[in-house]
Structure formats: structure tokens, C-alpha cells
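A single protein chain has been omitted; all remaining protein chains appear in their positions.
Up next is chain A:
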Amino acid sequence: MKITQQATDTSLTLNLDGELDASSSVILDTELSKPEVLDYQKILIDCQRLNYISSAGLGVFISHLQRLQDANVKLIFYNMQEKVHNVFEILGLDSLMTIVPTQAEAVAI
């Protein structure tokens, strides 16, 4: 798993590249645990190159969602592959998290 990021004044974009499993998800958890994450209005997760996610990867997002919401920071996923979206759907997370098709839609929220 490789994570690159871009920041603007109001948003932080994390580009996920690879597979999020019980071995690699700690890298993402480290990024989302940084205090400065709460300085942004939006955390955008670009999933275009996210090829796989297991419960460990989902758990990282689940564990940070309330903290972000409490700080009025929106967590928005975009460019998600169908097979990855399907894993969110199996647990009903697609209705608890904001997932949009494109970057333009993510930026517009």
C-alpha cells in the first residue's frame, strides 16, 4: 500500500494505491491519526488504485469516522472500484459513509 497526498487550504486528499489488509492498513491508520487531519474541512479518499480492502482496512475508516464527524470534517470516498464498493455494501457501510463516483462530485460536497 502506497499513500500519497495533496492538501489545499480546506481539504486533504489521500490517494490509496494497492491493497488494504491486516498487514498494510496500519499505514493508513497512522495517516488518519495525525492531529492535523482535523484542521481540514474535508478528507478526500481517492480509491482509483485501491484494488482490495478487507475488514482491517474498513476498520480504519470506521474507527476514525466519528472523530472526524465530531470535528466537522467530512470523509469522502471517490473513484471506488466496483469490487471494493461491494465490500462496503456487504456491511451496509455505503449508507454510513459518503461515497461518490468522481473527484468533481467529491470536491463539490
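One rule holds in what follows: a contact is a pair of C-beta atoms (placed from the backbone, for glycine too) under 8 Å apart; a residue touches a chain by one contact, two chains touch by 3 or more; residues count from 1.
Throughout what follows, contacts and distances are computed from a predicted model.
The chain not displayed here is annotated in its UniProt record as "ATP-binding protein", chosen from "Assimilatory nitrite reductase (NAD(P)H) small subunit", "Sugar ABC transporter permease", "ATP-binding protein" or "Putative tricarboxylic transport membrane protein".
The chain not shown here is touched by just one of A:58, A:76 or A:106, and that residue is A:58.
As for the chain not pictured, it touches chain A at residues 19, 21-23, 29, 52, 54-56, 58-60, 62-67, 82-83, 86-87, 90-93, 96.
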